[in-house]
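The structure under discussion appears below in the form of structure tokens.
Each chain you see keeps its place in the complex, though not every chain is here.
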Amino acid sequence: MSEGGSETARPDLARPVPFRGGGFRPVAKRGAGIVVFVVLLALAEWGTRTGWITNLTLPRPSDVAATLVELWQSGMFWTHLGPSLTRLVVGSALGVSAGIGVGIMIGLFSYVRAGLIPLVAALFPIPKIALLPLFVIWFGIDEGSKYALIALGTFTPTIVSTYGAVDNVDRTLVRMGQSFGLSWMSIVRKIVLPGALPGILSGLRVSLAIGIILLVAAEMLGAEYGIGAYILQAGSLYDLERLFAGVLILSVLGVITSWAIGLMEKRLLRWRN
Amino acid sequence: MDLTLENITHRYDGLTVLEDVSLHIPAGEILCVIGPSGCGKSTLLRLIGGLERPSAGQILQRGTAPEGCLNPLTYVFQDFALLPWRTVEGNISLVLEDHGIRGAKADHIISDVLARTKLSDFRTALPRQLSGGMKQRVAIARALAVKPAVMLLDEPLSALDAQTRELLMEDMIGLWERQPFTGVYVTHNLAEAVRLGHRIAVLSRRPGRLCEVVKIDIPLTERRAGDARLEAVQAQLWDMMKQEAMAADQELLHV
Amino acid sequence: ANTKLMVGALRFTSHAASFVAFERGYFAAEGLDVEFKFFQAAQPMAVAIASGDADYAVTAISGGLVSLAQKGAAKVIGGALSEEKGIDGQKILASNAAYDAGLTSPAMLDGRSYAISQAGSSFHYMGSKISAAEGAKVNFKPLQKVGAIIGALKSGQVDAWSIVPHIAKALAGGGAVKIIGDVADYLPNYQVTTVFTSANNAANERGQTEAFLRAFSRGADDFNAALVDKTAGDEAATEMVRLVHKYVYASKPFEKAEKSIRNGAMRINKNAGLNMASVNDQLNWFKSEKLIKDGITIDTLVDPSYVDAI
């Protein structure tokens, strides 16, 4: 009403059409992420130097850096990272491959689906650390229990993302395969699996992040070396510099994993735009 | 209210989409815009509607908007753009709420536009319960609710099946007849263009340039499917476009 | 007006002195309005002192406690549980499998695995000292939780461990493990637990801290008399067990709990006296293991002005 009214005031004037579009589509601003990190670190450094943040609350970033350098120079960096990487790789390879297998079965077969989905839903919220004493009995305190813990932790989320991905495969493509008389195996191999791949890969992001988180839980059990063990020891000694150094390593590990999956996506999913 | 496009050029990151398009759209007339895929028809419409800013040139509106006009330039989208979580009535009141129109007044407007689009019985239905044709009629009703000075229609019928399209074309002519509106109607379909356009602007393939504006002198209400004169215009348009269409269809998309 | 105090405790017999002092009104008599805050493990208790969530607590000297002391957040002000030759103390255990394979005394520890909760824990210290004394090289397995250690020991995945007597006896009684020695033989006068508080309390709340220690010592005296020296007679002993049972093994019936509580009774130092030699030894051990920074001295850790050194 009012808007229309104001326009009628100068009937013969030619006015440009007002702009009202744009926005709602965030674009990448390069460097903003780095700025945030730098500002946060600078703030922490300044705070701990002036005593505004006590050394009980937060370690000084420069001390954390020094600890990392020291860790590197002492050669212990690889001593800790090596076993952790092995555990992460073996554990999540087991969990992820079993998860993908089960997820695909759930996506394809009615009975498997009906039987396993409630089981998965019941297993998902079980905290793995609560079962630590049992893992000792089931899998021993050597690498077995560590692999098992990480495998179990990555297993359920992989199942969920995989069967979701299989469910989302365009069913017209499957019908197309059938209409050309393709065999069941051909349809699964050539249509269902490649179609589910994007969903499976993006599920992998979450699964591997969980795997990294569980490194700490896994290394609660009789691990002498490993980033998780390093963190736990630092925690029990209340050595904040080492604690943060260890957490930083895990964080970087997470970012690298996510980047690696991004690379895999770029390679394997070149057919998407 | 009429619109003037002066030497409109538009680019996306160096890709020129429209080049030096000048057009005049007089009040009360429907201008159809046709052209091969990707030639910039939708872009042109977004520019006219103020959803994007042209790289060069300007678009001017002149004259008074009708009494009570809430939104002078109003879109009808190809894929209806109905909020799936609102009922038919809610989708229309959406565009009234921001102008402070609620309660009985809104009710009155909604009843009116639903009656005009023959949807009164479906006031409380959700979009998912409607057929495609009905959805597009809701979108038209919503556009009518703001009493637009100009309706901008971006392939409004192309998401519908052929039979529904035929029916809706008749409805649109009926609406225009009762209360002539200014329209810019983008379409791929030459049959639609010759049925609904007072004038038809033909764009070249990308970068879209104005090839020609064809005027059809037969009043909208007298046009029928299978009218020989319309067929002749259509055939003429098809000849103009065939080469462009074939080229566009043979093109690899660089995405 | 009574001073409100938050006292951190574990539901272990070794914390009985505080429970006695509370139940028998010794705290109240000192004008202290004590409230207990219970923990699942010792480590968070030390942190809670640092964060001000608890005022006083009793626990073993761990690397974490030393670190917090170094950051100026905690101070040891007295001693509590001690090993003493002649009094049933912490036991050295071997798994059945290891026992059968020849681990029948701590002298055979060489090449064996030894369970600890975490690096820098009291288990680590004991194991390290025992094996050093025997000239053995052992493998320490950090398993975080006592439950995990028990599981590992029962299934023979670790060979040895040391633990307070009531748990040791219960396990050995069930035939799950074998007792192969006493910690006291290797670490006589080992100051197992200490009383500690925040550095602020130690420095600026002298009156309150002294009052706490007085009441705590009275509780300790009662406990020692009833269950350690057994000089107070059977009735007093039973009454003491009943008192402790309110806090320890509360979910178990009295009959079952009684044995554990009696088994777990170890001496709590008179007047919270602190064995400085033992504390020094522990501190040096932490340094030699590079678990704490070299610059830490005994003064950083201990405020010796409250109690007598033994």
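Letters are used for the chains, namely A, B and C, taken in the order the chains are written, and counting of residues starts over at 1 for each.
Everything below uses one rule, namely that a residue touches a chain if its C-beta (ideal position, glycine included) is under 8 Å from a C-beta of that chain, and two chains touch if they have at least 3 such contacts.
For clarity, every value in this text was computed on a predicted model and none was experimentally measured.
J.: Let me make sure I understand: only one instance per chain type is drawn. What is the full copy number of each type in the complex?
T.: Expressed as a formula in the displayed labels, the copy numbers read A x2, B x2, C x1.
Convention: only the chains that are shown with their structure count from here on.
J.: Looking at mean CA positions, which chain is nearest the middle of everything shown?
T.: Going by the distance between chain centres and the overall C-alpha centre, it is A.
J.: Using CA atom averages as chain centres, what separation in Å is found between subunit B and subunit C?
T.: 83
J.: Can you tell me which residues of subunit A touch two or more of the remaining chains?
T.: As it turns out, subunit A has no residue touching two or more other chains.
J.: Touching residues of subunit C toward subunit A in the complex: what are they?
T.: Listed in rising order, the residues of subunit C that touch subunit A are 43, 46-47, 50-51, 62-64, 66-68, 71, 73, 118-121, 139-145, 147-148, 150-152, 154-155, 157-158, 291-292.
J.: Inside the complex, what are the residues of subunit B that reach subunit A?
T.: Listed in rising order, the residues are 3-4, 46, 48-53, 58-73, 99, 101, 147, 255.
J.: Write out the stretch or stretches of subunit A touching subunit C in their complex.
T.: Its residues touching subunit C are 55-56, 132-134, 136-137, 140-142, 220-224, 229, 232-233, 236-239.
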